[in-house]
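Left out: one protein chain. Kept in place: all the others.
Chain IDs A, B and C follow the sequence of writing; residue 1 opens each chain.
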Amino acid sequence: MDLTYTEEEREFRARLRAWLAKVLPELPARPSPDDWPGRRAHDTGWQRRLYDAGYAGLHWPLDAGGRGATPTQHLIFLEETERAGAPYVGANFVGLLHAGPTIAAEGTAAQRARWLPPVLRGDEVWCQGFSEPDAGSDLAALRTRAVRDGDDYVVTGSKIWTSHAEVADWCELLVRTGPAAPKHRGITWLAMPMDAPGITVRPLRTLAGSTEFAEVFLDEVRVPVANRVGDENDGWRVTMVTLSFERGTAFVGEVVACRRTLARLARAARASGRWDDPVLRRKLGRLYGEFGALWRLTQWNVSESQRSGGVPGTGGSVFKLAYSHARQELYDTAAEVLGADSLSLEEEWTADRLSSLSYTIAAGTSQIQRNIVAERILGLPKGR
Amino acid sequence: MDLTYTEEEREFRARLRAWLAKVLPELPARPSPDDWPGRRAHDTGWQRRLYDAGYAGLHWPLDAGGRGATPTQHLIFLEETERAGAPYVGANFVGLLHAGPTIAAEGTAAQRARWLPPVLRGDEVWCQGFSEPDAGSDLAALRTRAVRDGDDYVVTGSKIWTSHAEVADWCELLVRTGPAAPKHRGITWLAMPMDAPGITVRPLRTLAGSTEFAEVFLDEVRVPVANRVGDENDGWRVTMVTLSFERGTAFVGEVVACRRTLARLARAARASGRWDDPVLRRKLGRLYGEFGALWRLTQWNVSESQRSGGVPGTGGSVFKLAYSHARQELYDTAAEVLGADSLSLEEEWTADRLSSLSYTIAAGTSQIQRNIVAERILGLPKGR
Amino acid sequence: MDFQPTRDQRDLRAGVRELLAGRYGRDALRAAVDGGSAVDRELWRELGAAGFFALRLPEAEGGVGLGLPEAVLVFEEAGRALLPGPLVATHLAAGAVPGAAAGTAVVTAFDLGERGGPLVSYLAEADAVLGAAGLPPGEPVRSADPLTPLHRVTGGGPADVSAYREAGALLTAALQVGSALRTLELAVRYAGEREQFGQPIGAFQAVKHLCAGMLVRAEVARTAVYAAAVTAQAADAADGQAADGQDADGEAAEAAEAAEVAGEIAAAKLLADEAAVRNARDCLQVHGGMGFTWEADVHLHLKRAWVRAEQWVTAAEAEEALAAELSRTATGGEAR
Partner (left out) sequence: MDFQPTRDQRDLRAGVRELLAGRYGRDALRAAVDGGSAVDRELWRELGAAGFFALRLPEAEGGVGLGLPEAVLVFEEAGRALLPGPLVATHLAAGAVPGAAAGTAVVTAFDLGERGGPLVSYLAEADAVLGAAGLPPGEPVRSADPLTPLHRVTGGGPADVSAYREAGALLTAALQVGSALRTLELAVRYAGEREQFGQPIGAFQAVKHLCAGMLVRAEVARTAVYAAAVTAQAADAADGQAADGQDADGEAAEAAEAAEVAGEIAAAKLLADEAAVRNARDCLQVHGGMGFTWEADVHLHLKRAWVRAEQWVTAAEAEEALAAELSRTATGGEAR
């Protein structure tokens, strides 16, 4: 068990840090949250800089155009960019972390050549069309249907919780092609061009007041059969390959961000005198311990992934359960530090507190995660 | 909404208080916990005093030999006896609160005449034979079988969690008489004499180190058919009548006891200086608020019972969930007041803490209680 | 003893529920949210006419002449309906601020945070501030709750509201209880309707047990609120009866009674705040992604519950007050 970084890793970090110090001051100001074209341009511009500097697709395999970096290097990359305040992955998220890896793993040579380079260069943006209003936790119950018509699938239905739908070029879409088959066996993965006729995007306002997500309505949208990745009705398996791709690094940036938030909270509490309240101070101390442990758990999972060369799999559920709970606690504690000022949206932590309400819901509710942990890790039986 | 007691209720309380002040100093010392015959004698002696003073069977109907008191009078009785440090109901518990009320409600005139007076006078002690090693939460799955043979049932099986089995005269016993029927429809209620041949009582040691409970093994025990209360195979309904008899007063003594414990804890914390720790002090304050609310909830349930003249039913599950959690918190907080001394069994609160571990399990686990609340009060659907 | 509501009390509650259902149903609530209009003057006057603000004002002074037990039942309904506006402050101002009783005036108060101020709600909508000579200047602040506009007061200084603190805390607790009961209803309804994995999600134990926990919290808090109202009302009545020349024993008894009332109110506020906030959180969890949308009402309950938790008495203050009362009863007096 060793937490020191190798000479090579330290060099990687030093080079990256130097590059970030040089390039970040040159970046344009961040656009406003409602300026979607501006956000796209900002995010893809950053991706292009990463590409030019050789950091694009760091964790992608070499034969997909990536850098084939180790999980530890990827961890260092995410840690350093977050610390330096670099732009988030933003509009490139689905392309870099879901659709791209799926195509890399399951696509044909032609599909890889068509879709992967533009993602790495920041030329094309992807969004995700998985969830539906009636298929949330039970994702496999999705009902958006695709009917074969010549060289096209004709797709009708609706998707929800789609980020960046307004500005995306492509959508990784799950559709039902085998309505009579068991629900996991009738699903197909398609790459849908977002400029196809029949697509309507409607912004979805969240309780935080923002429109980070959209609903996407599909009315007889034609998607070429050539855009199918994997076999017809094999989309569930294809998707699962993507979902387990992350190698333990999924929350690196967020844990780093939480630790920085905690430090700022401590400074604020000291400045306001709230630090003198032992009840609050001890809560902050406990959170410091918890986030420290979560950082160590990240390193543990990354090391496991590095050693096995494979995917950490269900360990992600354990991490997400602990992390989402701790992060909600963090913002509740921030509210205690702020007192009545926690009611003001002008406090950054108040807005963050609102966003944090989704952490125990999005990407698998805590209830679903506990089922996964109990059944897949602990081997407890499924209920009747 | 009125929390003041009527003139009549105040008089009842004053009379009771005066009697307790007179009679309690005359009582013999409490026997040691392991002296079962001594405990029986102590408990039944107290019951005899209650009988002679007109307090026996206070909450029983008049036609069962009881006093037909209102739920509020019963609440006052339980509150005052607990406050005065009177003996607990102890060995008389099953007779007064389960078997007796069952016989009163479902027994024949002859059964009532045979069994009820000795309970009220403290002449006979009952124990309960409901749970079995394989039928805990799923009580109706009990397997102790009774086969009709002439005028007797021949009973074979085993029971667990039976208190006072060593010294009881009678056991209210649930047996399976209809093995082919659905599980709730094949159960019969019997009064089993504890001196019948074939009964073996084995003390069951708990994690507190005590033997408050026993296992009862039954090997072809003959119980007269005349000892059956209610119809054959109707025992589940008969039992449910008993279980819903309590009219909101089930935890009166315990809530009063907890509030006294909390006061002693506060005094101990003040004496030791631990009170100056705001984390601990605020926990104690919160518990004071919670137990105050539980006392008010008791009064609420008793008032509801008094007004409806009936049974509070499922409200007991709500109370038990809140109460058992709060009481475990109370002893965890006591351990914080004690610090390392909480490891000493010579501290009364340490022993109480061990006993309190059963509160979320006994008489329906918290999980079962939540099912009851969700399905019977909130109307949520049963699972597949 | 009969702690259950009387028929009159039940009728009063049902009447208010009916009034609010007709006058401030879901459509009105969402219109207010979308329009950003927190205080509807016409509704305010209707509430006044219905006796909402003058409820506890003596009949001789033109009030309804009822007490705190009736007031908590009425405020519980307002909490259930998510009725916005400085309801508690205006109610407290009845008889003291002209127009408050009738609902022709909107009165707010410095009730936010541990000592009150400098944040104040509904300043732009208010005609008066409880206990203050005039309306202080203030800068608008973007509020987490869309129906509780906030200002940061920049002059004049907070008014002393200590005389109103206990009743304010209790009535706010009643609003919280109403909200906690409402989010429970919303969760149970959604859990019964939403299907996943081939059955209503309410059939899953995880969802069931969340809902059961919500009921337990709400019931315990509701009882604490009702009891505090009854106790406070009885103490008020006793105060009223005690003539001037009472002896030292009488004064000590009165002080003990006042301390007990303070403890009951602190418990009510603490438990009700927690019930409202945690029930809203659990309701959101039961709703899953739908609960995270602006369209679902649950976030409005959560945000309002956060506001109310900061009003009059905070959790830290309540716990310290309860500790003080525990210490008093443990070392001398005794809790009932």
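Criterion: a contact is a pair of C-beta atoms (placed from the backbone, for glycine too) under 8 Å apart; a residue touches a chain by one contact, two chains touch by 3 or more.
Owing to the predicted nature of the structure, the values given are computational and were not obtained by experimental measurement.
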Partners of the unshown chain among those that are drawn: A, B, C
Candidates A:225, A:257, A:322 or A:362 - the one touching the absent chain: A:322
Among A:62, A:113 or A:293, residue touching the chain not depicted: A:293
Residue, one of B:7, B:151 or B:346, that touches the chain absent here: B:346
Hidden partner chain, residues of chain C it touches: 204-206, 209
Residues of chain A (touch criterion as defined above) contacting the omitted chain: 1-6, 9, 72, 259, 262-264, 266-267, 270, 275, 278, 281-286, 288-290, 292-294, 296-297, 299-300, 302-304, 306-307, 318, 321-322, 367, 369-371, 373-375, 377-384
Residues of chain B (touch criterion as defined above) contacting the omitted chain: 131, 134, 136-138, 141, 160-161, 204-207, 209, 277, 279, 335, 339-346, 350, 354, 357-358, 360-362, 365-367, 370
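Convention: only the chains that are shown with their structure count from here on.
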Rounded Å distance between chain A and chain C, as computed from the means of their C-alpha atoms: 40
Chain centre separation (chain B, chain C; CA means) in Å: 38
Two or more partner chains touched - positions in chain C: 204, 207, 316
Junction residues of chain A, two or more chains touched: 277, 279
